[in-house]
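Sharing a structure here in C-alpha cells format.
A single protein chain has been omitted from the complex, and every remaining protein chain is retained in its original position.
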Amino acid sequence: MDGMGTNRLEAFSDGVIAVIITIMVLELKPPHDTTLTSLRSLAPEFLSYILSFLVVAIMWVNHHHMMHSVRRADARLLWANNTLLFWMSLVPFVTAYMGNNCRDPRAVALYGVVLALCSVSFVLLRSAIIHQHRDNPDLARYHRRILFKNLNSLLFYVAAVPLAFVDVRIAFFIFVFVALSYFLPERKLAEPEAAPQ
Amino acid sequence: MDGMGTNRLEAFSDGVIAVIITIMVLELKPPHDTTLTSLRSLAPEFLSYILSFLVVAIMWVNHHHMMHSVRRADARLLWANNTLLFWMSLVPFVTAYMGNNCRDPRAVALYGVVLALCSVSFVLLRSAIIHQHRDNPDLARYHRRILFKNLNSLLFYVAAVPLAFVDVRIAFFIFVFVALSYFLPERKLAEPEAAPQ
Amino acid sequence: MDGMGTNRLEAFSDGVIAVIITIMVLELKPPHDTTLTSLRSLAPEFLSYILSFLVVAIMWVNHHHMMHSVRRADARLLWANNTLLFWMSLVPFVTAYMGNNCRDPRAVALYGVVLALCSVSFVLLRSAIIHQHRDNPDLARYHRRILFKNLNSLLFYVAAVPLAFVDVRIAFFIFVFVALSYFLPERKLAEPEAAPQ
Partner (left out) sequence: MDGMGTNRLEAFSDGVIAVIITIMVLELKPPHDTTLTSLRSLAPEFLSYILSFLVVAIMWVNHHHMMHSVRRADARLLWANNTLLFWMSLVPFVTAYMGNNCRDPRAVALYGVVLALCSVSFVLLRSAIIHQHRDNPDLARYHRRILFKNLNSLLFYVAAVPLAFVDVRIAFFIFVFVALSYFLPERKLAEPEAAPQ
C-alpha cells in the first residue's frame, strides 16, 4: 500500500508540475503584427518565462530526488506536498505579473515572496521525510544536509524582497544566482542519495 | 487485467484533477498596473482560489484513499468516477464566478451547488466500492463509516445553498468549516484502511 | 520493451485526453454579473460542454478497453493513436463553436464532422489491433464485433452532418443517442474481453 500511495503522490505531483510549467507559455501572447518592436516588447515576459521555467524545472528535479526517500504517503507528507503545489501553482501568475511590470519593485518583490513560500514548503516537505527516517541516522543526516541548502535558498529569496525596492536588478540577480547554484552541486548530491538507499 | 484497469483509472483521474487544480490559476488575471488598489481588488478571486485549491486537494486525497480499495474498474465504478470528474471540472468555473461576484448570493449558492454535486458523486463512487466488497463485511463496514462522513459534508453543502441568500458569509463559513473538518480525522481514518488490506 | 511501450502509450494518451476533457471548461466564461439572464445565456455552451464531456469520457473508456489487447506499440498503432488524439483535440474547439452558435446548422454539422473523424480513427486503431491478433482468431473475432459497433456510430455521425441542415435538433438527438447507446452494452462487452486475455 505504501509504495502505491507514493507512486500516486508522484504521479499527481508530476501532473500538476507539468501543467504549471506548460501553461506559463499561455501568458506569452503572440503579437498580431511582426514588427521587431512588438516582438522586442515581449522580451521582459520572455525572460520572466525562462527564469520561471528554470525555477520550476529545478523544483521538479529536487522533488524527484526527494520522493526517492519517501517511505509512506502519510497525512503530514501529503499535506506538505499539497502546500508546495499550492505555492508552485502561483508561479504562472507572478511570472506574468512580473513580465508585465518588470521595472516595478512591487511585482518583482511579489515574485520573490512566492518563491520564498515555495522554499518554505520544501523545508516542510523535507522535515516530513526526515521525520519518517528518524530511526535511520544516516539518511536523516543526509536529508538535514540538503535541508540546510533549502534554508539557504529561502534566505536569499527573503532577502530579495526588500532589495527589489532598492533596485529590481539586485532581486533578479538573486533569482538567477539561486537557480544556477543548483547546477554545480546536483551531481555531488546525487551520489550520496544513491548510496544509503 | 483488473490491476491494470485500476492503475489507468487512477492515472486518468490524477491527470484530470491535476489539470483542474492548475488551470484555476489562469482565472487569476495579473493586473497590468501594480498599484496596491488593483492588487487588493484581486483579493476575492484569490481567496476563492485558495478555498477551491483546498477543496480539490481534499477531494484528491480522498479519491487516493478510496482507490486503494477498488477491486476492478467495472462499468459502474468507471461511470461513478466520470460523474465525479464532471462535477469537479466545473469547480474552476464556479471559482471564477464566485471570485468575480463574491457578495452575490447567487454566485455563492452556485458554488455550493457544484460542491454538493461533487459530494453526491463521492457517495455514488463509495457505494460502487461498497458493492464490490459486499462479501467482505469488515471492509464494507469501514467504507460505510466514511460514507456517513461524505453524506455529512453533502448535508452541509446543501444547507449552504439557501443560507447564502441569508448572508453569503454563512455559506463561506460552511465551505471553510467542511474543508477544515477533513484534517483532524484524516490520520485516524488512514489507519483502519491500512489494516484490512 | 513491449509492455513498457504500451504503458507509455497509455500514459501519454491519458494525459492528452485528461487535458482535452478539462480545458473545455475554460471556454465556459463566467459572466461578470449574476443576473439570471446572463447565466441562462450560458445554457447552450453548458449543454454543449455536457455532451462533449460525455463523448470524450466514452472515448476514454473505449480507449481504455481497447488498450488491454494491444500487444506492442508498433509504428502503425502509434500513428493510429496519434490520429485519434488529433481529432479528439479538436473537440474543445467545435464544442465552443457549437456552444456559441447552437442554432446554426454549419456549427452543428462541423461538430458532427469532428466526431465522425474521431470514429474513423477508432476504426483505424481497432484495425491495427486486429492486425496484431491475426494469429488469434478468437480475439480477432471479438474485436471485429466491436469494430462493427464503431462503424455504426460512424454512420450515425455521418448522417448527422446533412441532417443538421434540415433541423439542428435531429443532429443533437443523434449525438445524444449515440452517446447513450454506449451505456447498456458496455458491461456485456467487458466480459468476453476478460475471457481471452
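Just so it is clear, A, B and C label the chains in written order, and each chain counts residues from 1 on its own.
Just so we're on the same page, a residue touches a chain if its C-beta (ideal position, glycine included) is under 8 Å from a C-beta of that chain, and two chains touch if they have at least 3 such contacts.
Here the structure is a predicted model, which is why all the values come from computation and not from measurement.
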Residue of C:G15, C:P30 or C:G112 touching the missing chain in the full complex: C:G15
Contact with the hidden chain only, please: which chain A residues? 10-11, 14-15, 17-19, 21-26, 28, 30-34, 36, 39, 50, 53, 57, 60-61, 64, 67-68, 183, 186-187, 190, 194, 197
Provide the residue numbers of chain C that touch the chain removed from this figure. 1, 4-5, 8-9, 11-12, 15-16, 18-20, 23, 26-27, 73-75, 78-79, 82, 85-86, 89-90, 92-94, 96-97, 100-101, 104, 106-107
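Methods note: only the chains that are shown with their structure count from here on.
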Per mean C-alpha coordinates, the chain lying farthest from chain A is C
Type of chain A:chain B copy interface by residue overlap (half), same or different: different
Centroid distance [mean C-alpha coordinates] between chain C and chain A, Å: 37
In chain A, what residues contact two or more other chains? 15, 18-19
